[in-house]
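First, the structure itself, so that you have it in front of you.
All protein chains of the complex are present and in place, except for one that has been dropped.
Order as written gives the chain letters A, B and C; numbering starts at 1 within each chain.
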Amino acid sequence: MDDFYRELIIDRYKNPQYRGVLDPADIRFEDDNPLCGDHIHIDLRVGEDGIVREALFEGKGCAISQASADLLMEKIHGMHLDEVKKISKQDILDMLGIELGPVRLKCALLSLKVLKAGVYGLGEASDDLVED
Amino acid sequence: MDDFYRELIIDRYKNPQYRGVLDPADIRFEDDNPLCGDHIHIDLRVGEDGIVREALFEGKGCAISQASADLLMEKIHGMHLDEVKKISKQDILDMLGIELGPVRLKCALLSLKVLKAGVYGLGEASDDLVED
Amino acid sequence: MMTGQVQSTPLNLEKIRDDFPVLRRQVRPGVSLVYLDSTATSQKPTMVIEAMDRYYRQSNANIHRGIHVLAEEATAAYEEAREKVQKFIHAPSSRQVIFTRNTTEAINLVAYSWGFSQLKSGDLILLTEMEHHSNLVPWYLLAERIGLRLEFVSVTEDGLLDQSDFERKLELKPKLFAFTHMSNVVGTINPAKDMIAKAHQAGAVALLDGAQSVPHFCVNVQELDVDFLAFSGHKMCGPTGIGVLYGKKELLEKMPPFLGGGDMIKRVTLGSFKPNELPYKFEAGTPAIAEAIGLGAAVDYLSGIGMDAIAQHEHVLVRYALERLAEIPNLRVFGPSADKKGGVISFVMSGVHAHDVSQILDQYGVAIRAGHHCAMPLHEKFQIPATARASFYLYNTFEEIDRLVEAIYRVKDIFGV
Partner (left out) sequence: MMTGQVQSTPLNLEKIRDDFPVLRRQVRPGVSLVYLDSTATSQKPTMVIEAMDRYYRQSNANIHRGIHVLAEEATAAYEEAREKVQKFIHAPSSRQVIFTRNTTEAINLVAYSWGFSQLKSGDLILLTEMEHHSNLVPWYLLAERIGLRLEFVSVTEDGLLDQSDFERKLELKPKLFAFTHMSNVVGTINPAKDMIAKAHQAGAVALLDGAQSVPHFCVNVQELDVDFLAFSGHKMCGPTGIGVLYGKKELLEKMPPFLGGGDMIKRVTLGSFKPNELPYKFEAGTPAIAEAIGLGAAVDYLSGIGMDAIAQHEHVLVRYALERLAEIPNLRVFGPSADKKGGVISFVMSGVHAHDVSQILDQYGVAIRAGHHCAMPLHEKFQIPATARASFYLYNTFEEIDRLVEAIYRVKDIFGV
């Protein structure tokens, strides 16, 4: 059952491709999962047309949260913000390609929650953002 | 199983022999069982030698509480207060001659509790007085 | 008088009774149980008992924080129970369903959290004379602490809330109107929707004590537009140790935490903390996990049978019981006529204290309750210290009412009244 930790996840965790900080950034948000201390910070640069030009994350935490953030940044490059808003929990699960229990789901969805709170310009990130 | 309500109890309930008020009284106390509204008031006249000369009760409530009070008054006539203090839960049960569940026990023991609180000169009657 | 057999009910009683193991019990040799005390607590179907049993034998773990299989199964089952309850009361979101120990704790939660933070000295709370102590004492405690005024809607001779008194008292501008949906003594079903609307018009928040309504008929929080609803699992075929507070989101979100501890926090440092989101903000410490799962099973069970059919069954039962009790001389029933009430009948017999009634009935296997039923003020109003109370639920039969009546006649014999 080691395929649980698909190689993709371990690989992205150890060799992230979208780690970093954009300064200045058009959209910036951060939050953490108090259950485990996972932390995700996201910076976006967005064109006048609403298209994501650059997206990077910083963070610490478990393989699932960090790999998920890395894959999510990759996914939204070139996407319109309206589409970003539509990314669902299921999209993240499909992206990771694994099944997750309720606790790990929070790890997996942390980056999406941070991303959406930033895109919507909210003061605080709520779990409601990532519930289907 | 109607013998549960032994004739003695129904009889003493309907025809109490020690009902009444003593005024003045040497010892007077009253209390009630809030669970069911049973109420017992007890008046005693006690000689200088500590012997109970007269004992009457007033009250309202169920057959068990009233019959038990009536029988208890009968029992303590001519008893020394030191002996009165020693009357136990079991004595009351023996006197009634029936088995009682926890709720009815409170009915049966109400008069003893009131009696003891009076004899000990307490401000308030506590269940501890009648627990063996 | 008709006998039980000719009455009709929408329920398959034989099948239902089979679901409740305790109903097969003989309380003494040769004396089978007639359980007429469901208002105090209901019996539990096998399905509920087994749901908890299974949880302990297969999936027991602490929830929310665990990553292993058991913890995940337990968490999923607990949260699924919350969703079942949500649907059962038609709440907009499961986040508005807070698990408590019982109705009592749910009301105390509102008093301590909402009351303490939103009310101030001199504010008025409107209650009624027919409340259970659980919807009185929490407000007395709060009133004492912060200096509130209390008013009580009167109860009429026949056990209804006096609606013109209600309207007069609303003019005093209460901040809260807390009242019972159904009386646990006289069975009155109060016109909650209408009264809540009037309370809102007067600017009051409305709390409904649903301890006796949620188990017995369909309660729809959105239709009622109620602000808070409290009820207990053990009265609705569920286990002890679990109850529910439903609240409107705006209200719950504004409220400070009640109990502090694990799970209700997002973050804790030395000296400060950040509360968690709803509903966890109000669920401190390890919750009653098995009991929530049991309540979920109870909700499934009741829904499977249908709340409307259950209400209808209780209605025909209570109508039959009232008719049969009316035959008995010197027996006085309190409360309104059958069309205004649920399956609860409280009565007194002249010359026999309610405790003695109950004790002798018990000799015949008939379990009723005697006392003030945690509603002393209502008993004071009626000027009686105690009543005998028979109450019905989905598993009760017409024959059981016949047995109740028979046993009451034996009481009369024994006491010679």
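Methods note: a residue touches a chain if its C-beta (ideal position, glycine included) is under 8 Å from a C-beta of that chain, and two chains touch if they have at least 3 such contacts.
Computed from a predicted structure; not experimentally measured.
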Missing chain touches which shown chains? A, B, C
Touching the hidden chain, out of C:8, C:164, C:201 or C:272, is C:272
Considering the complete complex, of A:27, A:46 or A:62, the missing chain is touched by A:62
Check the options C:86, C:232, C:346 or C:387 and report the residue that touches the missing chain. C:232
Footprint left on subunit C by the chain that the document does not show: 21-22, 25, 27-28, 33, 35, 37, 40-41, 43-44, 48-49, 52-53, 56-62, 65-71, 101-105, 107-108, 111-112, 129, 132-134, 136-141, 150, 152, 232, 234, 239-243, 256-257, 259-265, 267-273, 284-291, 355, 358-359, 361-362, 366-371, 373-374, 376-377, 380
Residues of subunit A (touch criterion as defined above) contacting the omitted chain: 1-2, 4-5, 10, 14, 34-38, 60-64, 103-104, 107
Which subunit B residues would touch the chain omitted from the figure, given the whole complex? 34-35, 101-104, 126-127
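The rule we apply is simple: only the chains that are shown with their structure count from here on.
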Remotest chain, subunit C as reference, centres from CA atoms: A
Could you grab the centroid distance between subunit A and subunit C? Build each centroid from C-alpha atoms only and quote it in angstrom. 45
